[in-house]
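Every protein chain of the complex appears in place save one, which is left out.
Showing chain A:
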Amino acid sequence: DLLQWPQISKCRSPEMETFSCYWTAGNFYNLTAPRIIQLLYMKSNEEDWKECPDYVTSGQNSCYFNASYTSVWTPYCVQLASKNEVYDRKCFSVDEIVLPDPPVHLNWTLLNTSQTGIHGDIQVRWDPPPTADVRKGWITLEYELQYKEVNETKWKELKPRLSTMVPLYSLKTARDYEIRIRSRQRTSEKFGEFSEILYVSFSQIGIGCDHCTEEVEFPWFLVVVFGVCGLAVTVISVMLSKQPRLKMLIFPPVPVPKINGIDPDLLKKGKLDEVNSILACHDNYKTQLYNDDLWVEFIELDIEDPDEKNRASDTDRLLSEDHLKSHSCLGTKDDDSGRASCCEPDIPETDFSASDTCDATSDSDQFKKATEKEEDLLCLDRQDNDESLPSLANTDPQRRHRNTQSENSHQWAPFADSVESPRPSVNTQISNQNSLTSTDFYAQVSDITPAGRVVLSPGQKSKLGIAQREGCTEQNFTMDNTYFCEADVKKCIAVTSHEENEPHVQEQSYNEDSYFTTESLTTTVANLGASTAEPPSSEMPVADYTSIHIVHSPQGLVLNATALPVPDKEFNVSCGYVSTDQLNKIMP
């Protein structure tokens, strides 16, 4: 057995007028007489320990302090001691140890019963503990009621309240209930003891409904389960149903934002052919003012920007193989006239599968499509004279650089065919053109045939190097192609004239010049003319930059005759546009 010292177990005041302290004797002494252990107390404003005034009233091992010994807000210390030693000590003030007695005189009365007689309401009343002087307001009590059915184990609690009566609603008349109440001082936390249990039995007052059927509880569980199952079945059947209408009704598709006109995603993805077609096929996208200034400005910007390569590769894409492919695979008619490709009324949908399949097409088809592409390039004059155009044009040079050399050979051969086909005169090129469909804004003249025709290509200048030899002789310049690449012409002529002498050098020297300068053009054309059967005619210097007089249908631009001062060759610029008039003079 463990040795247990005497301990003060608790001190309690039931009404804030008296208080008692209780202790446990422990097993310290085998023959402990109660008086050996003493309880001494001391008030804070006194100095010596006094002995307990009453060891009897509160029972064994207790000390009772009556009203005369009790000061409520005065601190006390009590200690348990025998002659020589102190076993335990506690300090407190009376207001802290208030634990009221339980309420008394519990009773209940019936308020009413339900129509079926199954449930009833009762009112429970009680009196405050007799020791607590509630009447004079010396102590304020609050009560907590607990109740349960007789055969239950868990008590239900009500919120503590100040009043001494409380209604209980919806008790089952067929059952018996037990009620108990306890109280506490209002600002304390601890409750006193429970009162005696009050038994509530409806049958005693003749209301009990013995033959009443047990009220069936609403089968919530079953309802929930079946509801969930049904909902799941419905949802699954709707989703699996082939009825698109029903599906759309219940699961409406999330609308994708669609802007009439231009889909910015197309631009992002580089699907410029769609954008081009959209723009081209709208009448209100007609070119506006074609001031000299407009074009010049754009072109000048283009010139001054040394960093063209870093710009968006839209025009690169325009002139790229991919662009060609995607465009060519859009079902354009393989018509040599070249008109069909420009004049698709429909906005072609981006069909990746189609473009992918285009990869399988033979090279010859590619060439054909490439040539059609060339025609489309010519159709640029129909495009809107947007700011985007110059930017696109500006990026042409870079794009050309990027194209691989290997493509050169592919691209040269068919050009002649395609370029030859449209042959309206320069002056009549204005008319008779269907609307452009998907076209490029700018095209590079990759070569000028000895015949005087300009060959446009998305290819790079680098292409020119290798293929120049072949292309130059084969290709003819069309009168219709108003865009000339001076560089190309230069190269072409240079190649033919120099007989493969350092074609690469030529290439490099013209690396930056996507287009021919007028000077070079004249010279090259002149050379060309000299080497071929069709000598170029005029030697009139053509300006590097000319303003567009009229932008026409796919045939090209009609440039003004007014020529700007010809920049130096070192002045790396994009292709200077040559007016058709000038070109006519240049070439046969």
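Going forward, a residue touches a chain if its C-beta (ideal position, glycine included) is under 8 Å from a C-beta of that chain, and two chains touch if they have at least 3 such contacts; residues count from 1.
Here, contacts and distances are computed from a predicted model.
When the unshown chain is looked up in UniProt, the name that turns up among "Aldehyde dehydrogenase", "PRL protein", "Vacuolar ATPase assembly protein VMA22" or "Serine/threonine-protein phosphatase 2A 55 kDa regulatory subunit B" is "PRL protein". Screening A:Gln60, A:Asn112 or A:Thr140 against the full complex identifies A:Thr140 as the residue touching the chain left out. Contact with the chain not shown here comes from a single listed residue; of A:Glu17, A:Asp88 or A:Asp101, that residue is A:Glu17. Looking at A:Gln7, A:Gln79, A:Ser93 or A:Gln146, the residue that reaches the missing chain in the full complex is A:Ser93.
For the chain left out of this panel, the touching residue among A:Asn84, A:Gln115, A:Ser170 or A:Thr187 is A:Thr187.
In the complete complex, the hidden chain is touched by one of A:Thr70, A:Gln146 or A:Ser201, namely A:Thr70.
In the full complex, chain A touches the omitted chain through residues 16-17, 44-45, 67, 70-75, 91, 93, 95, 133-138, 140, 186-187.
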